[in-house]
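Notes follow the structure.
Here the complex is missing a single protein chain, while all its other protein chains stay put.
Coming up: subunit A.
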Amino acid sequence: MLGLDTKDTRLLIIVAIMVMAAPILLNPFPADSAMAQFNAGYPDLMQRFVIFGIFAIGFNILFGLTGYLSFGHAAFLGMGSYAAVWMFKLLSYNVVPAILLSVIVAAAFSVVIGYISLRRSGIYFSILTLAFAQMSYALAYSVLTPITNGETGLQVYTNDPQILMGENSPNVPHLFGIEMRGTADLELGAWTFTFGNGYYLAALMMLLSFYISLRIFRSPFGLMLRAVKSNQNRLTFTGVSPKPYTLAAFVISGMYAGLAGGLLAAMDPLTGAERMQWTASGEVVLMTILGGAGTLIGPVLGAGLIKYLENIFSKINDGILHQWFAFMPDGLEDFMVTILHPFIGKGWHLTLGLIFMAIVIFLPGGLVEGGQRIGRLFKRRKTDDASSATTKPAE
């Protein structure tokens, strides 16, 4: 189906069902229960899951397939956001032109930055991309203030032209009248499920992105990208020029980043230079590696996990910790809170660092490898059972 073999079709369908049902699946705890704080099924957070999922899927096409590690992809995400907000300012709050321009702008910049950075490989490539991204950040933060509105950040003002704005057009980002902020609630007993328009737009874009990445992985083009990673020397002596392949991968991943940036702005029509900072570039690297670089579904899982944990850990404060450990004697309670304090709230990056270290050391293939190991464990159990059940083991 859709040019995919059965296995890939099944994967795509499973992902589609999960994404579509996410508002329900991610809300397992009743709204009033103490566990409700661990729910993730509200539009604001789920939007971040899928948007950063798109970012990571694209990044994986470059890093996972060709092995070129860019440390500057947040620059394209930031450019995408700026482009989208400008479309809101100049045309109207319709997200279609905004998203289109964000992808185009990111593509244009990634051609230039990619062309220059790809003159080097390995660590020098990484440093070049990092340098470009930091330059972009610095420009956005100060020099280009007329375009980016500097420190304040770019947003839409009432006196902006918005030339395509009709009488009845909504005054918030919308898709032909469907407001991104709009939600529909479903109450089922103690549970409340919220379905957001914005989430579903972003989710559909993620499914499309995932599908395209699937096709690229299975294509001759994808095979060449993996050949670049495996042995560039052999590839050149086989009559293939690696440069255009790596540049194409770079631009595709840049466009994915631009799309993610455009969607972020479509969900919330303002943006700032901090989206381009190196920490943001580093985050997508972590997402990809955490989930499993070079795997299809890994980047999405990595993005989801990081954004979920970020949400949980940065919300926890000392007060909540005191509640958790209230059952302990006072001295011990204070001690536990003091120990855990650096890992929560603003200190959540410390936790992320530890998780990342653990994954890289114990599960170098990321979450996907973890899943495969568990799968194999079950399979072995099953075959053990099967062989012990039959008297004559089949050869």
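Keep this in mind: contacts are C-beta pairs under 8 Å (C-beta built on N, C-alpha and C of every residue); 3 or more make two chains touch, one makes a residue touch a chain; residues count from 1.
Basically, contacts and distances are computed from a predicted model.
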Protein name as given in UniProt for the chain not displayed, "Carrier domain-containing protein", "2-oxoacid:acceptor oxidoreductase subunit alpha", "Methionine import ATP-binding protein MetN" or "Fe-S cluster assembly protein SufD": "Methionine import ATP-binding protein MetN"
Among the options A:Ala56, A:Leu91 or A:Ala227, which residue touches the chain absent from this view? A:Ala227
Per the definition of touch given earlier, which of A:Leu11, A:Leu25 or A:Leu235 contacts the omitted chain? A:Leu235
Checked against the full complex, the residue among A:Tyr68, A:Tyr245 or A:Trp348 that touches the missing chain is A:Tyr245
Touch list for subunit A against the chain that is not drawn: 3-5, 215-216, 218-224, 226-227, 229-231, 233-241, 244-245, 248
